[in-house]
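And then subunit A:
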Amino acid sequence: MSPLVFVVLAALTLGAAVAVVLNRNPVYSALALVSTLALLSCFFVGLEAYLVWALQLVVYAGAIVVLFLFVIMLLNVQREESVLPAPGVVAGVGVGAGLLALGVAHAVTRAPAVAMPAVAEGYGSPAHLARRLFTDYLVPFEITSVLLLVAIVGAVVLGKRRI
Partner candidate 1 sequence: MVPLSWYLVLSAALFAIGVAGVLLRRNLIVVFMAIELMLNAVNLSFVAFARQLGAEDGQVIVFFVMAVAAAEAGVGLAIFIQLFRARETLQADQVSTLRW
Partner candidate 2 sequence: MLLSLTVLTPLIGALLLAALPREPVAGVRRAAFVFSLVPLACSLAMLGAFAPGTADFQLVERAEWIPAFGIAYHLGVDGVSLFLVVLTTVLTAIVVLAGFGDVHRHVKEYYVLFLVLETGMLGALLALDVFLFYVFWEVMLVPMYLLIGIWGGARRVYATVKFVLFTMAGSLLMLVAAVYLGWKVKVATGSWGFGYDAILALGLSPREQLWLFGAFALAFAIKVPVFPLHTWLPDAHTEAPTGGSVILAGVLLKMGTYGFLRFAFPFFPDATVVTAPLFLTLAVVGIVYGALVAVRQADMKRLVAYSSVSHLGFVMLGLFALDHTAGAGAVYQMLNHGVSTGGLFLLVGMLYERRHTRLLAEFGGLWAAVPGYAVALLVVLLASAGLPGLNGFVGEFLILAGSFQRWPWAAAAATSGIILGALYLLVMYQRVAFGPLEREENRRLADLDRREIAVIVPVIALCIAMGLFPTPFLSRIEPSVERMLARVERAGTPAAVAHLGSPP
């Protein structure tokens, strides 16, 4: 990915992210979120993570955000009277979040900026990923199944009207 493309994409991504936060209407926020996720997936392509790219679009942007939209619609949530709290609070949060970003950025950029090395053949391919997933990451994978079970039980328990 060339620097120019990166910068443009990054700007768009950040803009979309800010739109998620600043948009008055939750539906628009959700749409901005979809945009952000989609834009992010472009970086995954740039990083040669094709499977992740696909999943990002399908699972994340597709399934999860749709779930959001669904709930928003279901609950018919009104738009907020004002998007943001008092300017002082906003400034404070801005400073805090900025400091966080700066701090993390400071930490991660202290390492010498070397160009990314070339990767082996098949990097990011489903086969490779699957192999890792079922060997080194077998336990996490299994735990994920438990997690999803918990989520199902939980969502059912909380969601259903009568026991």
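Worth pointing out:
Just so we're on the same page, contacts are C-beta pairs under 8 Å (C-beta built on N, C-alpha and C of every residue); 3 or more make two chains touch, one makes a residue touch a chain; residues count from 1.
On how the list was made: all candidates are chains of the complex that A comes from, given by their letters.
Keep in mind it's a predicted model, so treat the numbers as computed, not measured.
Checking the candidates 1 or 2 against subunit A in this complex, the single touching one is 1.
Here subunit A touches candidate 1 in the complex through residues 1-3, 6, 10, 13-14, 17-18, 20-21, 23, 26, 29-30, 33, 36-37, 40, 43-44, 46-49, 51-52, 55-56, 59-60, 63-65, 67-68, 71-72, 74-75, 77, 80, 83-85, 89-90, 93-94, 96-98, 100-102, 104-105, 108-109, 111, 113-120, 123-124, 128-129, 132-133, 136-137, 140-141, 144, 147-148, 150-152, 154-155, 158-159, going by the rule given at the top.
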